[in-house]
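As you look at this complex, bear in mind that one protein chain is not there, while each of the others sits in place.
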Amino acid sequence: MRYAYLGPEGTFTEAAAAVLATSRARADAELVPCASVGAALTAVRTGAAERAVVPIESSVEGIVTATVDDLAGGGDVLIWAETRLPIEFGLLAREGTTLADVKTVGGHPQAEGQCRRWLATNLPGREWVPLSSNAEAARRVGEGDLDAALASAAAAPRYGLTVLAPDVHDRSNAMTRFVEVAPPGSLPPPTGADRTSLAAFLADDHAGALMEILTEFAVRGINLSTIQSRPTGDGLGSYFFFIDCEGHIDDARVGEAMMGVRRVCAEVRFLGSYPRCDGGRTQVRRGTSDAEFAEAAAWLARLRYGRP
Amino acid sequence: MRYAYLGPEGTFTEAAAAVLATSRARADAELVPCASVGAALTAVRTGAAERAVVPIESSVEGIVTATVDDLAGGGDVLIWAETRLPIEFGLLAREGTTLADVKTVGGHPQAEGQCRRWLATNLPGREWVPLSSNAEAARRVGEGDLDAALASAAAAPRYGLTVLAPDVHDRSNAMTRFVEVAPPGSLPPPTGADRTSLAAFLADDHAGALMEILTEFAVRGINLSTIQSRPTGDGLGSYFFFIDCEGHIDDARVGEAMMGVRRVCAEVRFLGSYPRCDGGRTQVRRGTSDAEFAEAAAWLARLRYGRP
Amino acid sequence: MRYAYLGPEGTFTEAAAAVLATSRARADAELVPCASVGAALTAVRTGAAERAVVPIESSVEGIVTATVDDLAGGGDVLIWAETRLPIEFGLLAREGTTLADVKTVGGHPQAEGQCRRWLATNLPGREWVPLSSNAEAARRVGEGDLDAALASAAAAPRYGLTVLAPDVHDRSNAMTRFVEVAPPGSLPPPTGADRTSLAAFLADDHAGALMEILTEFAVRGINLSTIQSRPTGDGLGSYFFFIDCEGHIDDARVGEAMMGVRRVCAEVRFLGSYPRCDGGRTQVRRGTSDAEFAEAAAWLARLRYGRP
Partner (left out) sequence: MRYAYLGPEGTFTEAAAAVLATSRARADAELVPCASVGAALTAVRTGAAERAVVPIESSVEGIVTATVDDLAGGGDVLIWAETRLPIEFGLLAREGTTLADVKTVGGHPQAEGQCRRWLATNLPGREWVPLSSNAEAARRVGEGDLDAALASAAAAPRYGLTVLAPDVHDRSNAMTRFVEVAPPGSLPPPTGADRTSLAAFLADDHAGALMEILTEFAVRGINLSTIQSRPTGDGLGSYFFFIDCEGHIDDARVGEAMMGVRRVCAEVRFLGSYPRCDGGRTQVRRGTSDAEFAEAAAWLARLRYGRP
């Protein structure tokens, strides 16, 4: 079982992939680093891997647009699971380095954003070197090209480094959510605490379309946990909506809402129904349970045969 | 084929019953007058008649509450057809009567409502005697118990009366709509220009329920032609809603809306789907045709089997 | 201080008028019976009376259409107060009459509707004589023209009758709400437990207008206690809406909602803001108090001057 993930080794995504593989007791899981979100997802589409693990949302930076855009616009895949991890940065350096020795610090641009205040206070005026990943920064520190890297403390041993300063992030509760993506096929069964993800592309020039989409969910008592507009790339103001809602597509209310969204939109991409990692059970509003949908359907059938 | 109607002979309802029987080429139709709306509907429920014809809505007085309350609260029956007639009143009296002789005027309470200004101007201060029908008033005039009756001019010869004053109604374009009611059984097929009637009883104390009900129709592009609250009799402020919407319960959008209303209400009574008498075809909003519902259902089935 | 009311003496409306006059400590109140709702309201419009008291809603029969139509369509007046009374019928007869003696029973048609089961059980087959009021029936019993009347037990002494059977109404909790109507002028001050009444006339052929009107109230957190469509008389399907909402027009949220309804409707008639008789205080939703409206207005003024 190969898990392609956004690499290189030592990233938070690798940690998420390990958590997801472990949670399924995949003793045989092989974690395969990829150079980009797109490369990890392509590995699943081509069969080079059975699973991809990519970040989808950060509490600091919002949805990960590379992930959302690829899921919405690329070949069909399905989200199968999610997990979330606290994002905690350490300042990694070679053994023996002191703060006073640090002249250059590297990492992914998002790392700088999340540690800005600490850097300004503790390493004012040092040169910041933006790199493609925090792990790449750690590698360069190991090779002597940089003095320090912002990265997960867990990456230190891998590159022969020590943690010069732990917890250098400005916000203590930063989290990132990661998803496990699989090829099309049977869905994870409903658990009562599920999430469904989709991308809804609006029909041309249809004012009020967002309101229509929201109403399809609201009228059936379905809460949305995320809604984000994203450009389709076809000009300023041309958007699709990335939506996470509570519930599973096998739930009657979610299925009917999906059909409703399908009918008012130009296109809808279903991206998966999967267990929520935050443990919160779905609140089912009066009149929207599967039993109530089934009862109403039986009643309608009687009415249509003239037997009220 | 017996048509029970709100009698006695000479009422507008008798004329409507004749129109409805003729429109179905019921050469064998037998028109049976009943003493009240309730009696006519009971005749259908007990099998004493195959059809009942009763007024349901007046352009002057609004819905006919006796009809709506009986349909909503009595045993199951189904509206099969509708027709509408212009309502024109004359003041009927015995030969030789002058306006100055008239001390008492009788008729159905709705007749008073439709002739109120004429009465105030021409017969101020006279006693108004409310009766179960205009024809009953004409009958009493014939027997000398009343001085004048508000009724159709066509009823005059039947009771040996003359038209003391024609066209005494305040508005010249008054119309009444009548429905033909049948026992439960197969429905008239959809025609593309149909109406569906229902009564929706709210769950206890649920603020915003009307908005919820309206949304169930609006989200599926269904126009309402009538919506009226009526007391359930269980205290001030306890209501049900009588609703006429466009379309047939066999239409996918109407069926789904009916199920939605069923799920948010304490009880829903389906009162029939039948061709509209005004000939207007139903406007079908983008995304709400039967074909679009069927396509969305097939798509959902594919999604649930993991084949987006 | 003259109170015109829907007479004759001995009606429930007279009792309501007495309650309303007493509640204001009008020691000098003179109760003036009128032949109809319209006559009572006209008395206020012409100055023949300072107040009119008329029924507006029955828990059994719904809104009183004569009252609502006259308020919505006649000259401007304002509802100043309301009260409600239990509606309890007795069977009134001359001293010495027994049930077996009763061959004819009279009353207002609504009285028959509210006592139908009792009559069918206790006086089956007796002739029912519909009259313009229950008090008129009592008067006729006193004169010997009728054997018994359905009327308030309180009317018995006035017509020299006794109560042959008390509490002959089918439902024990029937209530009617009455309003006290005044000429245009200053309004009763807000009390925190008020009701506002209005009539909204739709612009021509505007589908979805009811939804628009409801939204104007809902978006500002205002509950509606009554909403009823009434024909304008201009043809089947041409309606106005009679609406009772919670709150006073001096409340910021009610005032803004009224302006919103005014802008989406062809015409709006304001019928008054007055204390509720049921004592329930208005629930004020987060963000809709006068203080919150005032704060937002001050903020907007700052923004418009470029001082966010």
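Annotations for the structure displayed:
The letters A, B and C name the chains in turn, as written, and every chain counts its residues from 1.
Methods note: a contact is a pair of C-beta atoms (placed from the backbone, for glycine too) under 8 Å apart; a residue touches a chain by one contact, two chains touch by 3 or more.
Only a predicted model underlies this, so the values are computations on that prediction, with no experimental measurement involved.
In the full assembly, the chain not pictured is in contact with A, C, by the touch criterion defined above. Within the full complex, the residue among C:Thr13, C:Gln110 or C:Thr288 touching the omitted chain is C:Thr288.
Here one chain is not drawn; of A:Leu99, A:Met175, A:Ala193 or A:Ala266, the residue touching it is A:Met175. Checked against the hidden chain, the listed residues A:Gly96, A:Pro124, A:Gly233 or A:Gly279 yield one contact partner: A:Gly233.
Touching the chain that is not shown, out of A:Val60, A:Ala165 or A:Ala297: A:Val60 (per the contact rule at the top). Where chain A meets the missing chain, the touching residues are 35, 38, 57-62, 65-66, 84, 108-109, 130-132, 171, 173-175, 177, 207-208, 210-211, 214-215, 218, 223-231, 233-238. Mapped onto chain C, the interface with the missing chain covers residues 76, 78, 184-187, 203, 212, 215-216, 219-220, 249-250, 255-256, 258-260, 262-264, 269-270, 286-288, 292-293, 296-297, 299-300, 303-308.
Criterion: only the chains that are shown with their structure count from here on.
Ranked by distance of CA centroids from chain C, the top chain is A.
Between the Cα centres of chain B and chain C there is a gap of 25 Å. Between the Cα centres of chain A and chain B there is a gap of 57 Å. Separating the CA-averaged centres of chain A and chain C is a span of 59 Å. Among the residues of chain A, none is found touching two or more other chains.
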